[in-house]
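Here the complex is missing a single protein chain, while all its other protein chains stay put.
The block that comes next holds chain A.
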Amino acid sequence: MPKLIIDDIPVEVAPGTSVLEAARSVGITIPHFCYHPALAIAAACRLCAVKLLDGPVKGIQMSCALPAQDGMVVSTTDPEALKMRALVIEWLMLNHPHDCPVCDEGGECLLQDFTIAGGHSRRRYQGKKRTFQNQYLGEGIHHEMNRCIECYRCVRFYQDYAGGTDFGVMGSAGRVYFGRFQEGALESPFSGNLVDICPTGVFTDKTGRFRARYWDYQFAPSICQHCSVGCNTSPQNFQRETIKIVGRRNDQVNGWFICDRARFDKGYLNDPQRPREPRLDGATCGYDVAVDAAAKSIAEFVRNNGADKLALVGSTRLSLEGMIVLAQVAEAAGGAKVCYFDDAGLQQGSLAAAKLLHEENAAYVKDIEQAQWIALHALDLMEEGPMLALAVRKAFLAGAQIFLVAGDTLPACKALPFKYTSVETLDQVPFEGGGKGVIICGAGSKDPELLAEMASSGAKLVMLQPGPNGFAAALLTQQHAAGPLAELVAARQVQAVVCFEADVPQTLLSDLEVLANADWRRGAVEAKAPIFLPTTTWAESDGTAINYEGRAQRFERSRVAGLPLKGLDPKYYGSATEAVTLHPPRVHRKDVPGGAERDAWQVMAQLIERLGGEPVEPLTGKWRALKSLDPEGEGVRILEMGLGE
């Protein structure tokens, strides 16, 4: 373990750590542009200069490319280092436009930060600036090449890290240009990360430009709810609208990056058509009126038909909290059934995966990255867990053999950022006793015997869940011996349902009475339910999600519920009759327009009380251990905690 001294502070770091990272570990940020912890070292920008006063190397050095060694005495404040950094930043800024006021990066711009930190605040250069034509790069990203400082981060991410081939660097010397061969939408499903990784405003998120500045945003640590990988995100909200979503680092899950679905697929959160008002028989009503009516309707149904003819239906969209309390509602209703899945096949596979996985065989992301072979079993990885494709790519680049088992007809194969060999069955994957191998499959709709066969191979396992919180649904299904709704309906065991964020298919609905429905989106269930209870999405609620490997992660409310201020219907302004310009309300009101939504589990808790039950707290009993989960931490694998049993 090399020991060195940085600005008079003794530091000890792991071998191979750069001086830049060693300094960061004691709170000293050396300005840098081209360096990014996830990418290979380029030492292209020359900004991270420090002076070595003593030790094995001396003089001015690039701290990002210099491994810390025993006996080094480093100064980040030596006048020579300061001068060098000031000159480098001045030179990098020569061609940079005076753009900050009209640049969407402003306020969250590394170039701004390090220009100031580097000591360059007066422009001496009077000459002409190099200018470029921008390209159309699709609906996600806006291109502004004049702001480029040639750090090469974008191309190293896009081609090397993410395996894209349609974006890169052209030209040489003062003409280097980062773009495509011809204008057109970027092809990589990870292209949105260019926004995060470019230290300047060359790539900005077109879906949220010029809406707000960094300091206007409301943030909170969050977890992507598009698939069961559970990438860490940070939604940026402004006036009740999710403007942008950026990646948040978690080395155990997504590293630094997220896929484009996580970043750009956010329209549903801000949708003015989202159902926001509680409704009773088609008419808007107060929330408590709707909850009362739901409780009454449940009690009445139970009285007339017996509790066992009623099912409380959730889905893999619910938070863990919601899933736990759902079963308690069923109990409070006198022993109603509870369902977390509609489809028998999905439930069977999801449950089998949750049972088969334990701390030893459930692969960590590191296991994927360091595997010697990886078998993707009949899996559309870009659909079911896109970020894992980047982990597989790392293994591939390190020499791992990748097999696609029975997957040739799957649509996304072409987009996979690695080469693979197609085989028909798992037996054709040549491995002995597991080795350092990983099998990746989708658990939903898989035959449990096939999953068990995979588990007996000795390889590490990734079994992707159907839906973002499928693992939790499987645990709760197991705990409460819950049945899939389709089966219960087919066996005529259930006549009526109360739904919480459940997407019950039309075919089942025609045989069911829907007593009440709680959800944040529209759908067939909502259309059929006489009582509607609007709920919050993950962006507006606190909750816990469990990803495919059994990792429980906490997400936090990132903004209040309610209609976005932008485009707010004039009926919410001072006057209900006069047309008013698009200006926020001029009269005070205590409630947020369209802000009646409540977290699903809290609606359930209220129902329980109305049904005569005790107040509930979701994370109690065996779940208590998750109460103190740190939303900014790495999450915990419940398998490790023994919660999986």
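Assume a contact is a pair of C-beta atoms (placed from the backbone, for glycine too) under 8 Å apart; a residue touches a chain by one contact, two chains touch by 3 or more; residues count from 1.
The rule is simple: contacts and distances are computed from a predicted model.
Asker: Which one, "(2Fe-2S)-binding protein", "Cytochrome c oxidase subunit 1", "NADH-quinone oxidoreductase subunit E" or "Glutamyl-tRNA(Gln) amidotransferase subunit A", is the UniProt name for the chain you do not see?
Answerer: Looking only at the record, the undisplayed chain corresponds to "NADH-quinone oxidoreductase subunit E".
Asker: Among A:126, A:172, A:273 or A:409, which one touches the chain that has been omitted from the display?
Answerer: Once the missing chain is taken into account, the touching residue is A:172.
Asker: With the missing chain put back, which residues of chain A would touch it? List them for me.
Answerer: Interface residues of chain A facing the absent chain: 165-172, 177, 180-182.
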